Every structure is written in structure tokens, then in C-alpha cells.
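Only one protein chain is missing from this complex, and each of the others stays in its spot.
For reference, chains read A, B and C in written order, and residue numbers begin at 1 within each chain.
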Amino acid sequence: MAVDTSYYLILSAAVFCTGLFGILTRRNALLFLMSVELMLNAANINLVAFSQYYGNLTGQVFALFTMALAAAEVAVGIGIILVLYRNFEDVDVAEAATMRW
Amino acid sequence: MADTTWLTLAPAFLLGLTGLLVLYVDSIGRSTKGPIAVLSLLGSLAVAGVAIALPDALGLGPAGWSFVSFTLLGMFALALFVQPGSQNRRLIAGLSTAGAVGALGVAAAFLFTFDGEPVNPFGDALVVDGMSLLFAVIVASVTAMVTVASYNYIAEHSYQAEYYALVLLAGTGMTLMASANSLVTVFVALELASLPSYALVAFLKENKGSVEAGLKYFLVGALSSAVFAYGVSLVYGATGSLQLTAVQNAITGEFTGMLGMGVVMVVGGIAFKTASVPFHFWAPEAYEGAPAPISAFLSSASKAAGFVIAFRVFTEAFLQVSESAGEFLVLGADWVLVFQILAVVTMTLGNLAAVTQDKVKRMLAYSSVGHAGYVLMSLAALSGGGATATAKIEAGQFVLAGGMMHLFVYGFMNTGAFLFIALAEYWDVGRTFEDFTGLGRQAPVASVAMTVFMFSLAGLPPFGGFLSKYLLFGATVNSGFVWLAAVAIVNSAVSLYYYSKLVKALWFDERPDDKKPLEISSRPVGLYAAVIFAAVVTTAMYGVFGPVSDAAIEAAAALL
Amino acid sequence: MALAELVAFALFAIVTVASSVGVVLVEDVWHSALFLGVALLSVAVHYVMQQAEFLAAMQILVYVGGVLILITFAVMLMREDDTTEVVEA
Partner (left out) sequence: MTTRPELRLGGHLAPGIIAVALFVIMAVVFVGAPLGDPVGFDDATAIQNETLQSESPTGDYGSVSANGQTYAVAYNGSEETANVSVANDPGVGVDFREVDTTGDGQSDTVYAISRTSITENIGYLMFAVDSDQRSAPGETFLVAFEIIDMVLVGALVGAVVLARRDEGGEVVAALGLRDSDESPGTSAGQVAADGGTEDGGDN
């Protein structure tokens, strides 16, 4: 067993923070969606690493559920983004500002 | 005799099954899909029959089989493609309402016959106890009012069956959130409540406000669910399990940093669902842009469901209470302190922002944020009250019960208020306070109901809101958090200003000359029924409050 | 052996982090989607290294095969013809 669990944790922290950075900087709704995917993946890396650490499958099964939920979330998200595009001809989050943000 | 503990989940089953059934019924009327719908319905029923007849086949147990049939039903519902236009609007709305009322009846019956022994249907991942039943009652009654009101509100729209199905599925998710006893179940039930809600907020596809609200709700929701998932992964990392009691037992103090970070992130996920700071800013947008019945649904039922998760997760997993050893330990981060800050910031921010609004729906949205702040006090005041652990536990039970009762009353008064907005939108009244002037003469019954909701939300004596606020604030003082209660009382006083501003507009203000005169000819039955029902319950809360608050105190006692 | 695993981890960790940074930093949404694909695939490699082979398979099937295709479709549908700079606040 070569790789320490903490290495994986640092990897996941890096991916999580990258996703957070993307959310803070990018206005494009699709980019936002992709950044959220990165963050969910970071959570999954953690879960798998801890699953290995404890020799306990709970983490792996939960990671599977997270994947399924991410897929469902993307489906709904893309539906909303499509409708947004039809209404505003843009997917810029700030562009859709009928109401104050 | 087969194991029947799964029957305790009947409220959730009823809501979910009705949601799927609505999709079937909608398909049966169509020439091409009718036969498929009937066949798949029969197939699923046959599997359900097998499930009951052969409980131990394949080692799955009755729980497994009942769920297999559920899965099949869901899969077939997908196969019947969603399509616009509805065959029988009345049937679909009636079926949905019947499902919600049925769930309400079952939940209420279970609540009042509850013997105090928590049941674990399907292992440890779920628990049915007093608190989950109480919140099932709240969610089911809000769902029922919303489905009744929607009958008129979405009368002109396509995708009726899908609308009701989404509402019912979200309601199922909220009911399951109330029963979730493991962080996995919490997470997936939260998503079940959220995903249909995103679609519902953006349901008015041609309306820019609705689409924008849907987008913002979705973006913040996706972000917070990612943060929540990461928090859960850290809690798992610190303890090696996800089941709440197991988490509590496994907390050793070895991984304090990781656990603390996980707890803070879990707080973030819950803050989204309850529309609290720091994930509150979606709330005014989403509530304002969404169809008004959906605003009512989200601001009442969804908020209650978020809080029930908070109550259960934090008291079961991150709090160690031992009366015999005299222990009352807050585990992980000092989340009580976090909740104190969040409560003060949330209620102050919500109420101050509500004061400045000139649109009624947005004012209600901000006031809903303020009310989240009040309920947060019940977690913020947990650690106070007395020198001994026993005294602390008793004080904690009272604040928790106060929070539950406030959510219970809020479920009626806030739903009613938003449904009155739905009524105003139905009449094309407009959105600002000025637009509402003179409505009292045109629609006196609805306006009286709205006046009741406003005064109740402000916490004035004759109405339900007074009782729950009295209980909540009193319990907070009892826990030794006088300053917190003082902040809440000041906030309530502020809120009286903007609530009475609306009442004044309804009854006393002269209509400005530049506004076109109101012409209200229709009296939509569904909307009226829901609004009046909510008003009657809010007013008659004196009769209901006693027994329900007893149940709430018992439920809180089971937690601590 | 331990060193080999460590090197493999470091290599793929660099790929994962670099491509996820790429997702948030590149100009074009389409490039972001491609970078996301690389990131998701390299995460699958980490899963294999942690005895989660099934999860790795699901990662590729569900994420790369499903989610990414969906995002790609959305990108294609909504991409503006000329790469106009999105104005930042």
C-alpha cells in the first residue's frame, strides 16, 4: 500500500478549490455546472480514499450515489440552461438580470 | 407474519406513489400510450403482490420487494413519455390532492397514536419517530394546500400532470428528509426534494422572471449540494461511517480538524435548504420569480424539511448527551456558536431587507429568510440553560420543540400568505404595495385571510404565530440566551412594520390615480379554498397547539 | 513497487489538477468541456489505484459517457459563433 491517504485528500482539496475558483470567477452557466462537477468529483475522491482507509465499502457506495445524483443534476441544469438560452439568448449568469441579483 | 415496519413510511409512500400515478393517469387517456400505461401499471401491481405474498424470496425481504415494485413503477413512468397538454385536469388535480390529504391523514394518525418507540424501517438508514411524523404532517398539509391552489393557478398551462408529479415527488423527498437517519439518506432525500423544485421554479418557461429564478435557485442549489457532499465525505473520513448514531459513537477527537471542516460544510448545505445566511441570497430571487404556489411550497415545506435535517443531524451525530454522566458535549466544530451567529445575521438581514421592499412577493421572500433566523435560534440556544446536564437537556428540549412548533404554524400562515399572492397574480393585480390598494373592498374574504396571515407572521396575540413565537422566544430565554431572544423580539417588532404596511394597503390606503382601477370578477375555487383553510387553521391554532406542542416536546425529548 | 505507485499517483495527480485548472481558466467553453473530460478520466485512474475498479468503470460510463456528452451537447447548442469576450464585472 504505497500512497498515503493524505495525498489523496490534498488532491481532492486542490480539485475542490479549483471548482470553487471557477464558480467565483466565471459567469457562464455551463462553466458553473462544470465547476460543480469538479467539486463533486473532489468529494468522490475523498470518499474512495476514506473507503480504502477504513477498509469499509460505505464510501464507495456513497460515491456511486453521488455520481448518479450528479448526472440527474446535470440533466435538470441543462434543461434550465436551455430555457434560459431561449429566453435571453445567452447563458451568462449576470445577463439574466430581470431581477436584482 | 412479515415485517411491517415499512408501513410506518406510509406518508412518504403515499406522496411518491401518487406522484407516479399522476403520470400514469395522464398517459392512460392517450390513444397510443394508454395500453402501455395500463399494462405497466398492472405489472407493477403484480410485482407488489408478489412482494407481499413471498416476503422472503431471494433474501430481499418485504422491504426490498416493496421497493422493487416501486422502482418498476418509476421506470415505467419514465417510459411513458412526458407530454404537454393534459387529458383531464380535474382528475389529475383531484388525485394529487387526495394523495396529499391521504398522506396528511396517515401522518397525523400516526403522530397521535405514536407510542414513543422509534421504528427503523429498512435498517438504520431511516427512522420514524415523533419528529419525523410531525414534519410529515407539516409537509403533507403544505403539499395539499399547494395542490388545491394550483388547480386554478396553472389552469392555462401545459404539463399539468408533470407539475403535480414534481410537486408530489419533492414532497416525498421532504418527508423522507424528516426520516433520514444516515448522512446518505439525508443527501439523497435532499436531492429528491431539490431537483423537482428546480424544475418547478422554472416551470413558467416563457416567463423571464421564472426562468431566471430557476437558474439562480439551481446554481446555488448545485453549489451547496457539492459543498454538502464534500462535508459528508469529511465526516465519513473522520468517523468511518455515515449513520448518525454510528458517527457520534465513532467521534474520538483524533480527527478534530477534518471533522470540524466537515461540520461547517454540512451547515452550509443545510443553510441552502433553509434559506439561511450564507446561502440565503437565492431565496428572494427564487420566491419572487417562481409561480406563487411553488414559492409557498418552497418557503414553507422545503424550509421545514431543511430544519428537520439540521435538528436530527446535529443532535444525533454531533452532540453527546449523557444524563447519567452529566455530559453535554458539542462535537466537531463549535456549531452552536456558528448557529448563534447565523441566527442573528439571518433574522436581522431578512427583516431589514424586507422593510425596504416595494414588491409584496419579494417582501414575503425576505420575511421568510427572517423566519429561518428565528428557527435557527432553537439550535443556537441548545447548549445553554442551567449548570447541570439535566437542566441543559430540559432547556434544550424546549427550544427544539419551540423551533418545531414555529415551523408547524409557519407552514400554514406562510403558505397562506404566498397563496394570497397567487390569488393576486391570478387576478393580475400587480406586484407592488400600491397595486394591492383597495383589494380589501374588492375581495374582502381573501383580504381578511391575508390580514390574519400578516398579523400571525408578525406574532400578534390572537393568532397562531403568537403562540409559536411565544414558545420559541420563551424557551430561548429559559436557556439563558436573553440577548438572542431580545434580538429576535426587536426583529419581530421591525417585521410588524412591513406586515402592517401591506394590511394598510389592503384596507386603508387610497388607490393612486395612475393605477388602473381593480376589476375582480372571478372567484377561483381552489385558491380560495386553500387560502381560507390556511387562515382558519392559523386562527384556530389555540385548539390544535396544545396537543401538537406536546408531541413536539416528546419528539425533542427523544432527540436529546 | 511503492515508489512506482507513488510516481504513478504523482503523474495522474498532476494531470487531474492541471486539467481541472484548465477547465476554469481556458477561454472557450468547448475547451473547458474537453479539459473536464480529461479530469474525469484521470480521476477514474485514481479510483483504480484505490481498489475501486467498479467505481472507475462507473466514473467513465456515467460521468464521461453521460454527463460530459450532455454538457458537450449544451455547449454545441449554445456556443456563440465568434468568440466574444464575456464581460467580467
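Here is the rule we use: a residue touches a chain if its C-beta (ideal position, glycine included) is under 8 Å from a C-beta of that chain, and two chains touch if they have at least 3 such contacts.
Bear in mind the structure is a predicted one, so any value in this text is a computation, not a measurement.
Engineer: For the chain that was dropped from the view, give me its touching partners among the shown chains.
Structural biologist: Across all of the complex, the chain we cannot see touches A, B, C.
Engineer: Hey, which of B:F114, B:F135 or B:Y153 is the one touching the hidden chain?
Structural biologist: B:Y153
Engineer: Consider the whole complex, including the chain that is not shown, and state which of B:L21, B:L41 or B:L126 touches that chain.
Structural biologist: B:L126
Engineer: From the listed residues B:L95, B:L242, B:A310 or B:L342, report the one that touches the chain absent from this view.
Structural biologist: Per the contact definition at the top, the residue touching the missing chain is B:L242.
Engineer: For review purposes, identify every residue of subunit C that touches the missing chain, sorted by number.
Structural biologist: 22, 25-28, 31, 35, 51-54, 77, 83, 88
Engineer: Under the stated touch rule, tell me which residues of subunit B contact the chain that is not displayed.
Structural biologist: Interface residues of subunit B facing the absent chain: 16, 20, 23, 58-61, 63-64, 67, 70-71, 74-75, 77-78, 81-85, 122-126, 153, 156-159, 162-163, 165-166, 169-170, 172-173, 176, 182, 184-185, 188-189, 191-192, 195-196, 198-200, 202-210, 212, 241-243, 246, 254-255, 257-258, 261, 289-292, 424-426, 428-432, 435.
Engineer: Pick out the residues on subunit A that sit against the missing chain.
Structural biologist: Within subunit A, the residues touching the omitted chain are 1, 4-6, 9-10, 13-14, 16-18, 20-21, 24-25, 49, 52-58, 60-62, 64-65, 68-69, 72-73, 75-76, 78-80, 82-83, 85-87, 89, 98-99.
Just so it is clear, only the chains that are shown with their structure count from here on.
Engineer: Return the distance between the CA-based centres of subunit B and subunit C, expressed in whole Å.
Structural biologist: Roughly 36 Å, centre to centre.
Engineer: So how far apart, in whole Å, are subunit A and subunit B when each is placed at the average of its C-alpha atoms?
Structural biologist: Spacing between the chain centres: roughly 25 Å.
Engineer: Where in subunit B do residues touch two or more of the other chains?
Structural biologist: none
Engineer: Among the residues of subunit A, pick out those that touch two or more other chains and give their numbers.
Structural biologist: Expected reply: 19, 33, 44, 49, 81.
Engineer: Hey, which residues of subunit C end up touching subunit A in the complex?
Structural biologist: Result: residues 1-6, 9, 13, 16-17, 20-21, 23-24, 29, 32-33, 36, 39-40, 43, 46-47, 49-52, 54-55, 58-59, 62-63, 66-67, 70-71, 73-75, 77-78, 86, 88-89 of subunit C touch subunit A.
Engineer: Where on subunit A does subunit B make contact in their complex?
Structural biologist: 9, 16, 19, 23, 29, 32-33, 36, 39-40, 42-44, 46-47, 49-50, 53-54, 56, 58-59, 61-62, 65-66, 69, 72-73, 76-77, 79-81, 83-84, 86-88, 93, 96-99, 101
Engineer: Report the residues of subunit A in contact with subunit C in the complex, numbered from low to high.
Structural biologist: 2-3, 7-8, 11, 14-15, 18-19, 21-22, 25-28, 30-31, 33-35, 37-38, 41, 44-45, 48-49, 51-52, 60, 63-64, 67-68, 70-71, 74-75, 78, 81-82, 85, 91-92, 94
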